[in-house]
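With one protein chain removed, the remaining protein chains of the complex are shown where they sit.
Going in written order, the chains are labelled A and B, and every chain counts its residues from 1.
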Amino acid sequence: MQQEIVLRISNLHTNFYTNMRCNKVLKGVSLEVERGKTLCIVGESGCGKSVTAASVMRLLPDLARIESGEIVLYDEGREIHIEALDKYGKSMSDLRGSKIAMIFQDPMSALNPVYSIGFQIIEMIKRHTKISASIAKEKAVSLLREMGISSPETRIKDFPHQFSGGMRQRAMIAMAMSCEPKLLIADEPTTALDVTVQAQIFSLMEKLKKEHGTAVMMITHDMGVVAEMADDVVVMYMGYIVERGSVQQVLKNSTHPYTVGLMRSIPMIGKGKKQKLQPIRGCTADPYDTSPGCPFVTRCDFSIQLCHECIPEESTVSGNHKVRCHNPIQKGAVDART
Amino acid sequence: MLTYTIRRLLIIIPMLILASFLVFLGLELMPGDAVSFMADPETLANMDPAKLDAVREQLGLNAPFLVRYLRWLSGVLKGDFGYSLTSGVPIKQIVFQTLPATIELSLAALLFSTVLGTILGIVSALRRGRMTDNVLTVAGLLGMSVPQFFIGLVSLFVFAINLGWLPIGGRLRPGYESFIDRFPHLVLPAVVLGLALTAGVMRYARSSMLDVANKDFIKTARSKGLSEWRVNFIHGFRVAMTPVAILLGLRLPTLIGGSVVIEQVFQWPGIGNEFLSAIRGQNYPLVMMIAFFMVLATMVSSFLIDLVTALLDPRVRLS
Partner (left out) sequence: MNSMQRRLNKKMDILLERENSGPLKKKNLNRALRRALQNKLALVGLGIFLSIIILCFFAPLFTKYDPLKINIRASLQSPSAAHIFGTDTIGRDIFSRILYGGRLSILIGFGSAIGASFLGVVLGAWAGYRGGWFDFLMLRTSELFLFFPQIILCLLLVTMVGQSVGNLLGIFIFTGWCGIFRMTRARMLSLREEEYVQALKVLGVPEPIICYKHVLPNALGPVFVNITLSTAIFILQEAALSFMGLGVPLEIATWGNILNVANNLNILKVNWWIWLPVGTMISLFVLSINFIGDGLRDSTDPSQQG
């Protein structure tokens, strides 16, 4: 099957200008999301995952902007350069919701508390399609049913606070899927939910992805989620993408010391009680730090002299598997250490 | 909504009973003989002192405290508020003569400050950090700081005395009693009475709008592709109004209390002026009854504002 790319980000730089400083949050992010596949973005908090999503949606706050790079959406043969659109313009808001939809971490705060669930879904349908109110309502009901909400005809009149956490996120997904977007961005969609609900939401997303061929860009800091959901993975650290490739390549054959560290620091099911967890030592560097070397160097066990001098360029490990490291770990070296 | 209304009523009614009890307690503790305001003064004047005891007995003034209270309360509920000590006029008549003027003044001030305060608050929030915002912020603090009666004096001095644009005081001239004729009299007192509340509403509306602008559901609304207008007004404004409505409810007592001072400055013939002259004349029964009516007015209006809040925000009515 021919791979069909839906979104391509290349060399994206985004800066924040809050507190009278310039904070370079994204420093060259490149990634691709394919139709019917899930791309997971992992990394610790503050590394720029949400900012990447906000850049794609053009929903950055006022004091932030895209400095350079490309964000291209491929839609039925057209190439739409998102970074070149006016963020308040009509052509951008036409894309939001209809081509790219987004769901957020906390469905309680992401839904407007004073409007019913139905109102909020129907509002979105009516924004992007020219159908009558009653048909929009039917559509909203059938969407909610598809998301596994029982008796949607009555629940549609309920307000967000009358739903449980899992149901709210289902309603959010229903809303996001209502205009059949090409790309669904999910920013830590289950962090605020408990584990059983988490699994239900993931299988729902899996089903939607299969049935509608939606491309999913899933943001998470949980390697377990990555292992379960991802087709492709990008690992972010301090605004850089340090490693990317298919889930097999990145998880089973990690080459960047940070990825390796991430894998070690989480418990793996099946390895038993005795598994040794190793947190990554040190802590995230100051984002305003302007020293020339690799941002991970102070926490890295494999650093060489070059690491202190310049930031590594992205190099290819094999095929689509790329890493940004002067001294990538060879296959086998990891096993030798453990 | 109905359950919410009933629930609010269940809170209000005991409060009202308690307030009435306090008023009665005040009446009992005030110096003077209760007979003098409970009985019709004309019959009282032509009565020989020996008979007074019989009247007392008849009015139940020798009964136990609680019985007296209940009897007084049932009288009040039937519209028997007693008699003014100084003029002998039934208090009911005084209240019904002066209350409409006060309601007119307070409502006008409430309307003025809600509308203006909200608009200015939104403008200030949308232009945050810019000149307009800074000027409005200082103006808001000024509105909270200058004593209302002083603003009243200055505005009388400027607009009524020196410029002559508006009448100096009072509510109407005989023969010119339609609302249009009365309106010029209403402008200054209502604006002055409303200024402090306008400042409060403005500050609240501003910070509430800014607060809401950072909320996730605003991001959701944008991510749905809605227009900026819809995002700000259908999603932002409606939510931002809940705290403002709550503030209005909390500030109502201050507004109603402020009307006493403003009525004095502008010689507005309302219940507040009546209250002051009753206090100066040590006309205690009238003082207590008017205080009771003011509390009643506050409770009824904050009940109404609570209902508005509940209409605005389902979390309030369904919690």
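List of remarks:
Please note the rule applied: a contact is a pair of C-beta atoms (placed from the backbone, for glycine too) under 8 Å apart; a residue touches a chain by one contact, two chains touch by 3 or more.
These numbers were taken from a predicted model, which means no experiment stands behind them.
Between the chain not shown and the residues B:T3, B:N46 or B:S145, the one that touches is B:S145. Only one of the listed residues, B:L136, B:A221, B:V260 or B:L312, touches the absent chain: B:V260. Only one residue from A:T18, A:S45 or A:S203 touches the chain missing from this view: A:T18. If you put the missing chain back, the residues of subunit A touching it would be 15, 17-22, 24, 62-63, 65, 67, 88, 290. Where subunit B meets the missing chain, the touching residues are 15, 18-19, 26, 29-30, 137-138, 141-142, 144-150, 153-154, 156-157, 161, 168, 211, 228, 250, 253-254, 256-258, 260-261, 264, 275-276, 279-280, 282, 284, 287-288, 291, 294-295, 298-299, 302.
The criterion applied here is as follows: only the chains that are shown with their structure count from here on.
Spacing of subunit A relative to subunit B, judged by their CA centroids, is 54 angstrom. Listing the residues of subunit A that touch subunit B in their complex gives 57, 59, 88, 93-98, 101-102, 104, 106, 109-115, 123-124, 127-128, 159, 161-162, 172, 175. Remark: subunit B residues 215-217, 219-228, 235, 238-239, 242, 312-315, 318 touch subunit A in the complex.
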